[in-house]
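Would you mind keeping the following structure in view while I ask a few things?
Every protein chain of the complex appears in place save one, which is left out.
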C-alpha cells in the first residue's frame, strides 16, 4: 500500500540500520556497546540485520569481553550468509585463541566451531590442536566438543590431522568435564552410537569416571554402558553393582539412564532379575511427584517396562490414580497404565476411580475412562459383572457422549461373554439417547442383529436406520447390512425379507462403495444359493475375541 | 464497593506481567462488579461497570452476568445511559439468549423516541443483534423510519432493514416501496444505504429484481452526476467523487443487469464511460474500475464493452501492486467460461502466479488455472500441478490435490492416463483424496476390463512402498483383490513398467498390510481381498485360511465377522465358494463421467 | 457485508473487536487467534487480502497496529481497503493524531465512532466531516447531562 499509511499511529523511528552503522563507526565505547545490543535485540525479534555484518565485524577487536561475546554471537548468526566476510573475523579468532585469559581462549575456539563455514575450518586446526593440550581444563573441555563440530563440517580433516587420537587421549583426562565432553564428542562422531566406546579393559576406568563426572556426563557414560555388550554374566553383575547407587541420584536424567543400563543387562543376570526390577520401581514412582513433564517421562517409561513386566508395579497401582489438576497428558498416560495393571486384586479400587473419571469435564479423558472400564471387564473376567453395572450407571446418566462410549464398550463385553449379560439389553434399548457417532451406531446395530430374536421391536428399530441409510458412513452401512441379514435369518418373515431386499438393493445399486457392494453381493449370492447352511455361516456364534489391553 | 474507574482498570490490567495476574485482576474486579450490580445504592455506577465489562469481554473473559444490566440501562431515560447500554448489549449479548425478549420492548420504545440520536442507537443495536423473532417485531417501525424526516435516521433504518430481511426473507416485499423512494434521495449516506439495501433485496428475490429494474435509469443518472459534477470536497477520495457510492451503485446495477438485456443495454453507456475514464493510479480509482469490470462481465453486455473489461483485467494482471493482481486473478476466473481466448493469452503469467510467494495469490491463481485446463492442455498442466504438489505448503496440498483429481477426471484423454494420474495423486497426497473420488476411480477401473491387470499392477507397485498412504492402500487392496487374476495373467499394455507378479506376492502384500498399525482400518477390506484371492488361486488357501483363522478372534468387530464368515464358507460350502466370490458386477457409470 | 472488524497490535493484542454476525465467545477467541496469526507474519509487500474460511480478511497495517475487516467472498477488496482508511482517518481526526494508547483507554469511543461509520455490517456514511460532527454532537449531549445531574456516564 502507499506510504501515507505511516502517518497514522506512527511511533517508529526510521532508518535504524543506517543510524546504527554510523554509531558503530564512532569511537565511543559505551555507544558501541549499546548499539551492538540494539542490533542483537533486532536480531532476536527476527529482523534482518545481516547488512551490518562488515561494520560489526570491524569492532571485534576489543578488550571488553561482554562486547566480544555479543559480536561473536552476531557472527555465528550471520557468518553462513556472508562466508566471504566471515574470513575477516578469522584473525581475531586466532588471536583470541592465544589470549592469556582461558575464558577468552575457550570462547574463541567455541565460536569458531559454531560458524560452520567450510573455508574457516582450515584456520581452526592449529588453535584447536593447542586448545586440546591447553593447561586449563575449561579450554580443553570446550576443545573436545569442538572436535565434534569440526567433524560435522569436514570429517576428512579431523581424521587426517589426528584429532581423533587426541580426543581418545582426553578420555583419560583427570578433569571430569573434559572427560564427559570427550565421550560425548566421540559418541557423536560415531553417529550417535554408544557401542564400542567402551571395551572390557576400560571398564574400571569408566567406573571411576562415572563417580567423578558431572551429572550430564554421567548420563552419557551410563548410556555407553547400556550399549556395551558385556562379555559374561559376572561382568554384567559387576557393572550393575557399580551403577546401582546412581538410582539415588537427585538428577532424574541420571536415574533414568541408570534404569536403562539395568534393563539392558537383565537378560544376562536372570537370577537377579526380580530384585533388580524391584529396585527400579521406587525411583520411578518418586518421579510421579516431580514436574508434570518428568511425570510424563516416568509414566511412558513405566508403561514400556510394563509391556514386559507388570509385577514390580502391582503394589503401587494407587500411584497411578489421577489428580484432578494433573495435566491431561499425564492423566491419559496414567489411564494407559491403570489398564495394564488391573488384575483381580485391585480391579475394585480401579473401577471406582474409572467411574469417577467418566464424569470429568475433559470429554476425551472421560471417554477414555469409559473405554478403560470395558478393557477391565475383558481382562478380569471375574469382575466383569461389576464393570457392566458401572457401565449401566453411566448409561443411566443419559450424558450423550458417555452413553455412546459405554455402548461401544458393552458391545465388546457381550461378544466376550456371550449369554451372560443379555438381561440388560432391554434396559439399554430404553435409555438410549440419540446416537450420532458411527462407532456407537455400529455397536447398537450389531446388538440389534445379534439379539434380533429377543428384542421385541427390532424390525422397527432397524427400519429407522435403513430408511436413513443413505446418510450413514460406510462403517455403519456395512454393519446395517450384516445385521439385517442376521435378522432375516433369525426371524424370517415378509417384513424382514423386504428389509433385506431394501438393504441389498441399496448396497448394490445405489452405493458406489466397492467394499459395501462386495459384501452385499456375497450375501445376496449366499441367500439365493446357500440353502440351509447359510444360517450356520452367518448367525453362528463367533469365538470370543482375545483382548489385548495395549491395543 | 467497586468504584474503580474504567481507566484505572485498564491501567491495572496493563500492569499485569502474566496472563495469570491478569486473570486474577479480572476475577476480583468481576466479583466486585457483581456485588455492585446487586446493590441498589450503586445504580449510578452501572454505566461505568458496564464499560468495564466491555473491556473484560474484549480480553476474552466471562461477562454474561452483565447482560441484564445493559438492558436496564437502555430502559433508562438519559442519552448517556442508553448510549452505553446499547453498546454493552451489542458487545456482551448474543441473540440466542432470553434477554433479547426484554431488549425488544425497550428498543421498540426508543424507535419512536423524539430524539433522532436515540432512534439511531436503537437502529444500530438492531443492526448488530437481531434475531428472527426481533426482526418480525420491529419490521414495521424500521420500515416507517426509512421515511423519517432526518437523513441520519433514514440511512440507519435502510441498513438495519438489510438485517431484518436477511433474518426473515418473507419481509422483503414490505420494504420495496420505501427502498425505491430512497434511491432518489439526495443525501449521499442515504443513497448509499438505499443501494445496499436494494442489492440485498434483489439478490435473492426475482420479483423484487424485476420491479427494481425500473430504477436503472435513475441509478445511471446518479452515477453520471458523480463523474461529471464538480468536485465535492466532502466526499472526494484521491480525486474520485464518492468512490464508495459509485461502487455501491455499480454493484446494484450488476444485480439488475444480470440476465436482462434491456436493463443491461440501458446501463452500458455509463459503464463504458467509467471503464474508460476512471484513473487507475490510486487504489480508490482501481476499486471503482474493478467493480465496473465485475458488472460488465456479469451483465448481458455487448462484445465491445466486454473487450474493454478484459483489457482492464490484463492491465491489472501486470500491475506491480499485489492487491491489483489478486483481484485480476479472481475476476478472470469468472471470465473463463465466456472468453477462454482472452485468458489463454495470459497463461504464462497465471501459471507463474501459482508459484508466487504469497499464498493468497497462489490460491486464486490455482483457481484460475483450474478454469484454464481443457482437453488439449490437460496432460501438460496436470503434470505441472503434480510436480508443484510435491513442493507446496502443507495447507495448500489439500486444495491442490482435489483440483487435480477433478480436472483429471473431467478432461482425461485416455483411461490409462487417468489411472496413472490418479495413482500418482494417491501417492503424493493420498490423505487428501476423499473416499468418494476413490470409489469413482475403482468404478472406472471395474468398467474397463482391458486395464484391470494394468491398474492392479500399478497399484501393487505403489502399495509396496513402506510409506504408502492409507487411501492408496485401500484402493490397492480392493483392486488387487478383485483383479488378482488379471494382474497375474493379463498381458502388459503399451508403456507399462514391466512387473511380474504372482498370486503369492499379492497375498504377501495383504499380510504385510495387516501387520501395520497404521493400516488398521483396512483390515476388513483385506479379509475380503484374501477370500477372493483364495478363490482365484486355490493354492493360496493354505496360506490364507490360517490368516482368516487368526483374525477370527480379533476385537475389531467387522474384521472378526468377515474372518469368521469367510472361513466358514471355505470349510462348509466348498461347492459354493467360487460362485460367492466371483467377479463383482461393476457399478454403473455415474452420469457426469464421459463413458 | 462485513462479518467482523478487528483491530490488533503487532503483539496480537486485540484493541477492538466487533462482530456483525452471531459469534459466541469461544468462537471469537479462535477467530482472533487465527486472524492475528495469519496476518501478523505477512511481509509488507504481500497483498492485503487473506482468505479464511468463507470470508476474506482485508487488512491494513498502520505502524504497529493492524486493522482488519472480514468481508464476504464477493465483496470488493479494494473498496474495503478504502473503508479501513476511511475509518482510520476519522479516528485520527476525532482523537487528534491518534495513537495506540488512545484506543487502549478509549476503546468504547472507538466503538462509538465505528457505529457511525458502519451499521449492520455495511458502510453508512462516506462523509468524514459529517461523521466527525455527529460523534461530536453525541459527546456534547453526554457532557451536557453530566454537567446537569449525577446520572452521568463517568466511565
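To keep things simple, chains are lettered A, B and C as they appear, and every chain counts its residues starting from 1.
Simple rule for what comes next: a residue touches a chain if its C-beta (ideal position, glycine included) is under 8 Å from a C-beta of that chain, and two chains touch if they have at least 3 such contacts.
The rule we apply is simple: contacts and distances are computed from a predicted model.
A.B. asks: Can you pick, from "ATP synthase subunit a", "Clathrin adaptor medium subunit, putative", "1987_t:CDS:1" or "3152_t:CDS:1", the UniProt name of the chain not shown?
C.D. replies: Listed in its UniProt record, the absent chain's protein name reads "Clathrin adaptor medium subunit, putative".
A.B. asks: Based on the whole assembly, the unshown chain contacts which displayed chains?
C.D. replies: A, B, C
A.B. asks: Which of A:48, A:199, A:274 or A:344 touches the chain that is not shown?
C.D. replies: Of all options in A:48, A:199, A:274 or A:344, contact with the hidden chain holds for A:274.
A.B. asks: Tell me which residue among A:58, A:154 or A:214 touches the hidden chain in the full complex.
C.D. replies: Spelled out, the listed residue whose C-beta touches the missing chain is A:214.
A.B. asks: Which of A:293, A:344 or A:510 touches the chain that is not shown?
C.D. replies: The missing chain is touched by A:293.
A.B. asks: Would you write out the residues of subunit A that touch the absent chain, in ascending order?
C.D. replies: So the residues of subunit A touching the missing chain come out as 37, 40-41, 44, 46, 63-66, 69-70, 73, 80, 101-104, 110, 113-114, 116, 136-138, 141-142, 145-146, 148-149, 152, 175-178, 181, 184, 187-188, 192-195, 212, 214-216, 219-220, 223-224, 226-227, 245, 248-253, 255-257, 259-260, 263-264, 274-275, 278-279, 282-283, 285-286, 289, 291-294, 296-297, 300-301, 304-305, 315, 318-319, 321, 323-324, 327-329, 349, 352-353, 356, 359-362.
A.B. asks: In terms of residues, what is the contact footprint of the unshown chain on subunit B?
C.D. replies: Residues 17-20, 23-24, 27-28, 30-31, 34-35, 38, 62, 64-65, 67-68, 97-99, 394 of subunit B touch the chain absent from view.
A.B. asks: Over the whole complex, note the residues of subunit C touching the chain we left out.
C.D. replies: 11-12, 30, 33, 37
One rule holds for everything that comes next: only the chains that are shown with their structure count from here on.
A.B. asks: Distance between subunit B and subunit C based on Cα centroids, please, to the nearest Å.
C.D. replies: The separation of the two C-alpha centroids amounts to 24 Å.
A.B. asks: Using Cα averages as centroids, what's the distance between subunit A and subunit C in whole Å?
C.D. replies: Once rounded, the distance between the two centres reads 44 Å.
A.B. asks: Can you give the whole-Å distance between the Cα centres of subunit A and subunit B?
C.D. replies: Distance between chain centres: 36 Å.
A.B. asks: Can you tell me which residues of subunit A touch two or more of the remaining chains?
C.D. replies: If we look for residues of subunit A contacting two or more partner chains, we find 1.
A.B. asks: In subunit C, what residues contact two or more other chains?
C.D. replies: 48, 81
A.B. asks: Tell me, which parts of subunit B touch subunit A in their complex?
C.D. replies: Residues of subunit B touching subunit A: 282-283, 323, 435-436, 439-440, 442-443, 446, 478, 482, 524-525, 528, 552-555, 557-558, 560-561, 564-565, 568-569, 572-573, 576, 579-581, 584-585, 587-588, 590.
A.B. asks: State the interface residues of subunit A toward subunit B in the complex, per the touch definition above.
C.D. replies: 1-2, 411-412, 415, 442-443, 446, 474-475, 478-479, 482, 508-509, 512-515, 517-519, 521-522, 525-526, 529-530, 533, 536-538, 540, 542-548, 551
A.B. asks: Please give the residue numbers of subunit C that touch subunit B in the complex, ascending.
C.D. replies: My answer: residues 1, 14, 16-20, 22-25, 28-29, 32, 42-43, 45-51, 76-79, 81-83, 86, 104-105, 107-108, 111-112, 115, 119-130, 134, 137-138, 141-142, 145-146, 150-155.
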